[in-house]
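Only a part of the assembly is drawn; its chains keep their places, and the rest are absent.
Going by the order they are written in, the chains are A and B; count residues from 1 in each one.
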Amino acid sequence: MNFVDVLRDTIANSGFAILTWQQGVMMIVSFILLYLAIVKKFEPLLLLPIAFGMLLANLPGTGIMADPAGIMDASQAIPGARWYDDGVLRLIYAGVKSSIFPCLIFLGVGAMTDFGPLIARPSSLLLGAAAQFGIFMAFMASLALGIFTPEQAAAIGIIGGADGPTAIFTASKLAPELLGPIAVAAYSYMALIPLIQPPIMRALTTEKEREVKMEQLREVSKAEKIIFPIVVTVLCTLMIPDVAALIGMLMLGNLFKESGVVERLSDTAQNALINIVTIMLGVTVGATAEGAIFLKVQTLAIVGLGLLAFAFATAGGVLLGKLMYYVTKGKVNPLIGSAGVSAVPMAARVSQVEGQKANPSNFLLMHAMGPNVAGVIGSAVAAGFFLLLFGS
Amino acid sequence: MLAGKDLSMIDALTISLTGILMVFTELVLLAFAVVIISKVVGAFSKGKNSSKTTDNTTNSKSDAVPLPETQSRGEIDLIDVSQEDAAVIMAIVSNKSGIPLNRLVFNSIKLLEEE
């Protein structure tokens, strides 16, 4: 062994020597996502960790997502490898694989969500249901393309639910091989809600409809707010058992908040816990997007299908809103329907902005929050339905 | 139930229709449940004077539209403090004290400069 040998071996094992073009492209994709997250502030809380995880996973030779022990994927197993030989990010990814991370994020989301506007106007739930239309449109379109299995099509459809944890929960169970593109598409389009929705909303409504000022919501009592999460858990789970983990954690978080007796748990659920999980989920979900897997025509298709899902979801919500406008003889502003896609709270803000454009004294935010949070429940139900049909 | 099976486009349509039906059924069910809850709670609380069980009763009279809990009331003088910094400070005070923002009044927030 001499100096030159060691040096040569070191260089031969360096990343420069083994970088593939796919990895190079994915690094560029990760830079673009970092740009969108940091400079354009597109859902940075998730897009930044996802993009960085993507960068790490596509730097060659790191083994940071390797699975020689076959913990997640038995086909990668190398004889003699122990669990601790797996890459750090692969091990942390266990929290995604087991659905623990999406559930804990929903726990925090529940502790941050106010279902008051929904309880004050229960018809909000209908708008939250109509906006799930996009999920099934995208499901059918995915199947029609002929390049996805039914399981994959279902996972792609859930992008239209506009809820990150629900999309990741479903994809990790039905199509783990597509988790990267699905998660990236879901969060990207959620960030793009203010660009995607307004044209559709305006195309489907008249000026007069958009000008409607809605009547003040009634006050909701504390007792109603406490009973609500319990009833939702029972009813949703009885009907679609596969949704228990997601809806259950969402509602437990909400019960923490509304009960008022466990403030320290509520506080931790919506701060330390959700932040820790967000970091770990984001980085490892991003790290699933390895070049060789990501750079396929399928990914491009998912990007297109995701947009289609969001568009039809918006349309579904607005159209039912329009129907309610007629049924109530003009008391409902159809613009609140688009908030039913969830993407809390961006979609509700879009309703507010569009309403104010039509009528500067219009204040739709609170009215749109009802369909907005109903959409979270709606897409969880749709996800549970797919899991019931296609789950193993 | 259908794991691993192939689907025709008719099947896909069937599934989609069932799916959207399920979603609507579930959420309509929830809507009815909410109505029932509200009725029951209302009946109970009427029994023991309704004002006890409602939130924010203090401001229900004075305001036409109750402020959302995340909005503070009144005007505020910002002296050398950006809107964002002020919002942060207000949110902290609200969060830490447990008093919703709509019940707090900030008269002024001032960034101290060198004398």
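Note that a residue touches a chain if its C-beta (ideal position, glycine included) is under 8 Å from a C-beta of that chain, and two chains touch if they have at least 3 such contacts.
These numbers come from a predicted model, not from an experiment.
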Can you tell me how many copies of each labelled chain are present in the full complex, written as a formula? A x3, B x3
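Note that only the chains that are shown with their structure count from here on.
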For chain A and chain B, let me know how many angstrom lie between their CA-based centres, rounded off. 20
Interfacial residue positions of chain A with respect to chain B in the complex: 114, 118-119, 122-123, 125-126, 128-130, 132-133, 135-137, 139-140, 143-144, 150-151, 153, 216, 219-224, 227-228, 231-232, 235-236, 239-240, 263, 363, 365-366, 374, 377-378, 381-382, 385-386, 388-392
Going by the contact rule at the top, pick out the chain B residues touching chain A in the complex. 1-7, 9, 12-13, 15-16, 18-20, 22-35, 37-38, 41-42, 44-45, 53-56, 60, 64-66, 68-69, 98
